[in-house]
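All protein chains but one are shown in place.
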Amino acid sequence: MSLSSKMILSLTCVGLISSGFLAGVGIWTKDKIAFNVQQEIEQAIKTVVPGTAVSEKLYEERAFAVYAGKTEDGSLVGYAVYASGSGFQDTITMMFGTDIEVKKLTRLTILKQTETPGLGANIEKEDLFLKFWEDRDIRTILTLHKPAASSPNELTPTEINTITGATISSESVLKIVNLSLEKLREKIKHGGLLGGREKDGN
Amino acid sequence: MATKTLSAEYVKGLWDENPVFRQLLGLCPTLAVTNAVINGIAMGLATTFVLLLSSLVVSLIKKVIPNQVRIASYIVIIACFVTVADLFLQAFFYPISKALGPYVPLIVVNCVILGRQEAFSSKNSVGRSMIDALGMSTGFVLALLLLSSVREILGAGTFLGIQVLGSWFKPWIIMLLPAGAFIAFGLLLGLALLIESKTQKRRA
Amino acid sequence: MELLALFISAILINNFVLYYFLGICPFLGVSKKLDSAISMGLAVTFVMTITAVISWMINNWILIPYNIGYLQTVAFILVIASLVQLVEMFIRKMSPPLYQALGIYLPLITTNCAIMGLALLAARKYYTFFEAVVFGTGSGIGFTLAIVLMAGIREQLDLADVPEPLKGAGIALIVAGIMALAFTGFSGMIKL
Amino acid sequence: MQDSGLVISARNKLAEVEVQCFTACQKCSVKNLCIGQSQSKGLLSAKNPIHAQPGNTVSLEIPETQYNKSLILLFGTFLLAALLGMAAGHFSAALFSLPTPATSILGLFLGLFVSGFWLFRFFRNKNNDRLFPVITSIINEGGHHG
Amino acid sequence: MTDKALLLESSPHFRDQDSVPKIMYAVILSLFPAVLASIYFFRWRALLLYACCIVGGLVTEALFLWIRKKPMNSLWDGSVIITGLLLAMTLPPELSLDSAVIGAVVAVGLGKHVFGGLGHNIFNPALVGRAFLQTAFPVAMTTWTAPAALSVDAVTFATPLGNLKFDAALLEGTLTPVKDLFWGNVGGSLGETSAIALLIGAAFLFYKKAIDWKIPAGIILSLTVFTGIFWLIRPDTYATPLFHLMAGGMILGAFFMATDMVTSPITPRGTWIYALGIGLLVGLIRLFGGLAEGVMFSILFMNMFVPLLNRFSRPRILGEGRGK
Amino acid sequence: MSFLIPVLTMTVLSLLFSTGLVIAYKKLKVEEDPKIEAVNEALPQANCAACGFSGCRAFAEAVVKGTAESNGCPVGGNDVAAEVAEILGVSAGTVLQRVARLHCRGTKEAAASRGLYLGVTTCAASHIIGGNKQCSYGCMGYGDCVLSCQFDAMEMGEDGLPVVIEENCTACGKCVEACPRGLYELHPIEQNIFVYCRSLDGPKTSRKFCKNACIACGICARACPEQIIMENNLAVIRDYKNIDPEKIPAIEKCPTNAIGRFKIEEIEMDERNEAETNAG
Partner (left out) sequence: MKIKTFPRGTHPPEQKSLTAGSPLESMPPPEKVFIPLHQHFGSPAKAIVQKGDEVLLGQKIGEATALFSADVHASVSGKVLAVDGYNHPLGKPVLAVSIANNGEDRPDPGISGTENPLSLEPEAIRTKVKEAGIVGLGGAGFPTAVKLSPPKDKPIDTVIINGCECEPLLNADYRLLIEFADHVLQGAELVRIATGADRIIIGIEDNKKDAFALFKDKTLDSQIEIVLLKTKYPQGAEKNLISALLDRKVPKGGLPFDVGVVVQNVGTAKAIWDAVKTGRPLYERALTVSGSGVNNPKNLIVRIGTLFKDVLEFCGGQENDANILVMGGPMMGLSQWTSDVPVIKGTSGILSWQTDPPFFVHTCIQCARCVGHCPMNLVPTRLMKYAKNDHIKEAEDWGILDCVECGCCQYICPAGIPLVHWIRLGKNNVMIEKRKKSA
């Protein structure tokens, strides 16, 4: 057969074999990977909404998702909100939990961030930043307590602490939380939280 | 081509033709992931995995593939192995794969692998190209190890997570940033050339 | 407004070469002469924009609906190779002397981490169509800015007596490091 | 930029000269990966004002600035056409409420097609002789072409 | 007839008395008022920092000259002392001495000698040192203390620019008055605080014609225009141009850092573009950027453009082009 | 089902790609002879064009095509010639070993200097304003030739003149171009008789300028009239091959020994052991 048809044949069969092999590996690892991702989300929800045994995704959007934390017998314990926005250098993704009436913010953890290490990256640290986020009153907009306080009790319930030298990062975390709270309240008001998957097209 | 002994084939990958320091190939991942030694080693091993397997397959099928389609089929094979490596990392070492981010699939465009296939594996027997691939990848891993240890020790004062320098040392955060990567690699490259020229003078 | 922020951040803050480390091979190789750097930069920007569009199409219309996300790498590299193949054939027909000169650039682009990196990053960040295009073009312009600046600096360094072992790639890397330092001045610019 | 090569054949105005593949990155061992041009040596057709004969080694003057200018023009127009096409597609989609990404992609390909056509004609009839390398001098006669 | 050996050299046999060491020492002299002011404000710390930076620089210079077997004269021509002084003046007073030495080593080594010694570097050495320190020790480099004269014992003390950006001083009216900025008893790095001392030094430099007037003029012009526009639109959120001129490292940057001859363009048109660019970037970073102090980064950024400016703004030769 | 879709997409993509390649293949076809690569591998890659070709690769092609002999690479010398010949299966010819020789003995003490030279210290620059020696034809000693030699076969002697290290010298001719006063010539290594001067000054001035200069006295020309002639105040050797050895002592009577054998010390040495052998 002519050279060109030999070329097409060889390339396509190479493509075929490798895609077959890939598909096999894909299937073999697919559920393992899905499990990992799920595991990570599950873990974050448990830390953020204490006392949840099982979680259920209520609403999902590109950079925003709401999960319901439930005990074994299915009673709602609180909402876990997954949110991401732009920080000092790149995007920050985080998860925070609220109580049922969305009045109190229970806890906050940072999933992924690429802030300047040593400075902005301290928002991941428990003692420097996350500790000050426990049970904040979120009826009103949260504000930043300017010169960094050393212990949580210096802050009023609607205030959170800044990291010395990394004001921009702390501020962006705060902004993302306030924005997502608004979205959450608006979703609850419209009853959009019935577990429907509203696909945001583009 | 003067046929070198098998051991010479392996050793040349380590220093004389070290892909990173001498041929300046595959710099994208080298600079990107070496901010921690664990990441460096992971990337090195992933590249070794892909390089070995693709060398094996390429040297096996080199007679079957017509000359013109040669490069395209190599790309498909390498891409397939890279995806396998990526999936494997995501499945079993999820935190490392998250840390390496987009750079694992980027091995497919890494000149080291494509270069070795084109220049070497497509011309030599299976055994020899395997040794060469092994040599090249060990050279690559060593280079990554060297750069990532320099950057981690200076940048965070730790090596593989263990605190190495005492508490007196204030870590140079710049070494974890892209700027530090460039400067450290540039200086290391200069050092390598200096040593090379010194040994050259003594040998000549 | 958010697209503009993404555009500026792709050029200045998360510059493709100086922050994501993509496209270092041509960045060190081609930046010896200024006009070849400019033409290389423009070529890369064009190929990036088209790749951004096509990779978005493949990703959002084929890979995600049939959730075979793991085929991303293979699909993208094949698309990029055939895209460059197309451009090369077009130029060969159009003007043979130009094709002679271009013989070296196009393969350099295909084996270029920047193009592949762009496709992967856009896919990973689940960008919408317009965000992907803006990100592609912005990164292309960022790449061109970096490579043109580097070409200007290296031409001036040609006249300086750089220490022997650092000549060539060594000094280029150190200059790139200091450029990265200068670019960190813009971080934190976009305010959402 | 000066380069040199061996004349293979010399027709009336043009001569075919064999030149080493003058790649930018000599180091990168993948340099002969040029898809579709897999030899490491290129065949250049160059203008032959001094009527060099096959077998001579000649020095060529390669109009590199000319190449770069036309490359910038080529890719610049392509880029511009792509962006304009997309913008046009987007606005027309907004006007006739068509699904936005599809139309702008259509606009993109339309823009590319039009600019490709225009560039084709532009480069075709501008009888781009300025782009051809010029044989400047004969380095050594060399025997008959072997 | 004299049998003495006669001198042989190419045509011009006269030479102006000015020389590179003279220029360098003129610049050092012009820095003196600011050095004295900083010692007055920050007492011991200032002296120690100056000493560390200068000694660190000299040792690195000597080391590099020895390695590259070059004559030692450029050790005494004052260029290293200027780099040391300028670097020290941009450091916060409470910076630990070892990081100051590291900064000096990087400034002279990485900033100058890697490029091939005096005259070949692309970036201003002092700024390379400071940028390295700012990125290497971000926390240490952004903790300011009150000048001793102000006798405020607060551990950390925001610089005027710091509280403008992060503490929204403009809204709460706690913006430091321009008068303090002028005299200098405000927080900030060593040499930047007192504008009057710097201006005296700058006047001396103009008199000695050691700097090109176009650079400071261009910077001040473009900064005032840029910040002025935004100040006119929304006076409550953006500070007055005068404040921006007097605050932070503006004067030190415009008169001493940007005018460093080695890293500024050599053609008149190029110098104008360079200067206007710096002013614009400072305005951009200060109003919209994430950092309080933009002068250092904008000068480094424009240093990158200098080779391009030199190449594309070649003056037209007498008789070239269409002029009849 | 989820197995079929990836395979399907992959085949479509690779099909598309391979057709593109086929069309590309149809356009470009140039064959290349693998021997050229082998010969090029053996060459020293100095690309100095001493073999008359633009570079080693061009020379390799010419050798394979037969338009150049296998020993045409002076830089490589005999071992490269042997290797190339062995690749081509041709008999290796011996290479005419040539070496660069400086035609000036104006050392620091011998040649009077013009004065304190303050201009740019390269040969080319000082030549423009007349040089630092009273003799305006002699070697200025600023080492342009040493810099131009890429086989480091040359160093600067203490007496201010460059010394050629014969083993490394590959007669590539770079130093001949580099010297602004043309004092270098490539001579076959066996040649032993040289005129170490290029000065065209008359008898009066050349003696004043330099003790080792050729003062055009004509003794050597009279001693061997056919081979050595006097051309505007300078002795010139027309062809060194058939200078018969007996006449050499007569030629060496030159008052300033501007003409003579290359290494005077060695000559005495081998004369002595010559005497011993025929004595013993």
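As written, the chain order gives the labels A, B, C, D, E and F, with residue 1 at the start of each chain.
The criterion applied here is as follows: contacts are C-beta pairs under 8 Å (C-beta built on N, C-alpha and C of every residue); 3 or more make two chains touch, one makes a residue touch a chain.
If you're wondering where the values come from, they're calculated on a predicted model, not measured in any experiment.
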Tell me which residue among F:22, F:82, F:124 or F:195 touches the hidden chain in the full complex. F:124
With the missing chain put back, which residues of chain E would touch it? List them for me. 1-2, 4-16, 18-20, 22-23, 71, 73-74, 77, 79, 117-120, 212, 261-262, 264-268, 271, 310, 314-320, 323-324
Pick out the residues on chain C that sit against the missing chain. 158-159
Touch list for chain F against the chain that is not drawn: 114-116, 118-120, 122, 124-125, 128-131, 134, 136, 200-202, 205
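The definition used in the following text is that only the chains that are shown with their structure count from here on.
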Listing by label each chain that touches chain A and chain E gives B, C, F
What's the chain with its C-alpha centre farthest out from chain C? F
Of E-F and A-C, the pair joined by more C-beta contact pairs is A-C
The distance between the C-alpha centres of chain C and chain D, rounded to whole Å, is 21
Return the distance between the CA-based centres of chain B and chain E, expressed in whole Å. 41
Could you pull out the residues of chain E that touch at least 2 other chains? 110, 132, 135, 138, 290
Among the residues of chain F, which are close enough to touch at least two other chains? 2, 6, 9-10, 13-14, 17-18, 21-22, 24-25, 27
Residues of chain C defined as touching chain D within the complex: 25-26, 29-30, 32-33, 35-36, 38-39, 42-43, 45-46, 49-50, 53, 56-57, 81, 84-85, 88-91, 93-98, 100-108, 110-111, 129-130, 133, 137
Along chain B, where are the residues that touch chain C in the complex? 24-25, 27-28, 31-32, 72, 75-76, 79-80, 82-83, 86-87, 101-102, 105-106, 108-111, 114, 174, 177-183, 185-187, 189-191, 193-194, 197
Parts of chain C lying in touch with chain E, wherever the complex brings them together: 34, 148-149, 152-153, 155-157, 160-163, 166, 171, 174-175, 178-179, 181-189, 191
